[in-house]
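Every protein chain except one is present and positioned as in the full complex.
Right, subunit A next:
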Amino acid sequence: MEYTYLTPEIINKIEEYKKEFLTKEQVIIQALHLIYSKYRDITLDHMLELSNYLEVPLSQIEGIVSFYDMFRVKRNARHHIRVCKNLPCHIMGCKKLIELFEKLTGEERNQESKNGRFYIETVECIGACSVAPAFMIDDDLYDGTKITEEKLNEILSKYT
């Protein structure tokens, strides 16, 4: 079968995982990470191809995608802003930070991106409570303790 979404790089990596792990089921979540980071979304077509390639039932893959938070969000933007809203960040003022993000990017939290640059998601604890309110942009973690509008603008300008 020809694969449209499973690129040769993804297939290579999946093959590595298949050698490393004990069963093919163990590869599913790791493979979904690869797909998600490339396409920023996991659609039925992606799941069908993966199910076909790994020879595991589609229902199992769909069950995983609907269970794990990181695969469920359909973000249609190039960059993913995750702002923690859990208790330590809440009492240290994450509400203001989220509002600041909304103001600077012109996007609304947890809503489809308007121009495809940023997606703002409010998430549970990201394990950075001493720099609360903490936030991540893509894979980078930032200290929100002394954040100002200028500083945030500067950070955002790195992500085009």
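Heads up, the rule we're going with is that contacts are C-beta pairs under 8 Å (C-beta built on N, C-alpha and C of every residue); 3 or more make two chains touch, one makes a residue touch a chain; residues count from 1.
FYI, contacts and distances are computed from a predicted model.
*Asks:* The chain that is not shown, which UniProt protein name from "Methionine biosynthesis protein MetW", "Electron transfer flavoprotein subunit beta", "ABC transporter ATP-binding protein" or "NADH-quinone oxidoreductase, f subunit" does it carry?
*Replies:* "NADH-quinone oxidoreductase, f subunit"
*Asks:* Pick out which of A:I11, A:L48 or A:L141 touches the chain that's been left out of the picture.
*Replies:* A:L141
*Asks:* Determine which one of A:Y53, A:F71 or A:F118 touches the chain that has been left out.
*Replies:* A:F71
*Asks:* Can you name the residues of subunit A that touch the chain not displayed here?
*Replies:* 20-30, 32-33, 60, 63-64, 67-71, 82, 85-88, 90-92, 123-132, 136, 139-141, 143
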